[in-house]
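Only one protein chain is missing; all other protein chains are in place.
Now for chain A:
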Amino acid sequence: MGELLKVERLQIAFRGDQGETISVEDVSFAIQPGETMAIVGESGCGKSVTSLAIMGLLGASGSIKRGYISFLDTNLTAASEQQLRKMRGSQVSMIFQEPMTSLNPVMPIGRQIEEALRLHLKSSRKEARQSAIDMLRKVGIPRPETIAKAYPHMLSGGMRQRVMIAIALICQPKLLIADEPTTALDVTIQAQIIELMQTLQAENGTAILLVTHDLGVVAAMADHVAVMYAGQIVEAADVYTLFRSPRHPYTQGLMNSIPRLDAISGGRAPAIPGQVPSLHEMPTGCRFHPRCPYAEASCRELQPELMETGDRHRVRCWLTETSEADQIAVHRDTRQKVAL
């Protein structure tokens, strides 16, 4: 089976008051048909910019400086705006964090779903209306005939996100990009939306690119994971490997700093010291070295490459080359034992 989406050595820059800033550097990954790939990282790490680049939505100030994105063997970086328009909504669609801001407040919900069908599949008004109602039922909206006539402000946050999913999936796209799809929702509603996305994915074979900061959501949904830090992928692996044996100190730090429900209360969370560097003052060498507990002289000077350490597991860290990576793993184990 060929790759559905391939991103290769992508570099994205934005023009601003202070000249050009590189916000994504050397990002490569691929998504197979039907699988869920997650990009996880903190704010400003470049995860959303990467997903916008796939949709061709970088805007006037952003541009792809190097690398390419191919979707179904079409090079999107060279595609015209017209080609991209045809693809968006029909082949690739996107849902965002805050459904209220991406729905049209003065158009009934049903019509917003019909729009995509009429535009891409040239359906008749009647067909489109029926499909929209069917889709609303599929995403778990009660009384779909009535709700189709409602306006976005009349619905709860969870319902709006269901409507967004209905709009995104109505043309049965091959790829759904979900940028923090559950972050604005209550945790009980989040669980419902995750379940819904998984059911629809199983039915239609849609691949999902999940962009999130929430490792819990990643653990619940993803097949593969790429961890981004300061514009770069620092580690990528299948979800089980990543959670069982994270090898990059940043990934390990992230995993350790999730407050765990099985830990004893009143304890302390192992925080990662310091903060994410600004795009204007990127550290030399490894971008994580100022916050890394294991940093050595070489980390301060030379930038590590994303290296394959076997079985689709890639790590951008000098220490993985030597046996010290194992020491880190041992270190982490003892730390966890202490925490328990």
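Heads up, the rule we're going with is that a contact is a pair of C-beta atoms (placed from the backbone, for glycine too) under 8 Å apart; a residue touches a chain by one contact, two chains touch by 3 or more; residues count from 1.
We adopt the following convention: contacts and distances are computed from a predicted model.
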From "ATP-binding cassette domain-containing protein", "histidine kinase", "Oxidoreductase" or "Anti-sigma factor antagonist", the hidden chain's UniProt protein name: "ATP-binding cassette domain-containing protein"
Full-complex contact with the absent chain, from A:V7, A:V217 or A:V234: A:V217
Of A:Q190, A:T206, A:Q232 or A:T320, the residue in touch with the unshown chain: A:Q190
From A:A60, A:A271 or A:A297, residue that would touch the chain that is not displayed: A:A271
Which of A:G46, A:P144, A:G158 or A:G285 contacts the chain that the document leaves out: A:G158
Contact footprint on chain A, counting only the chain that is left out: 42-43, 156-159, 186-192, 194-195, 213-217, 219-220, 222, 239-240, 243, 253-255, 257-261, 263-273, 275-276
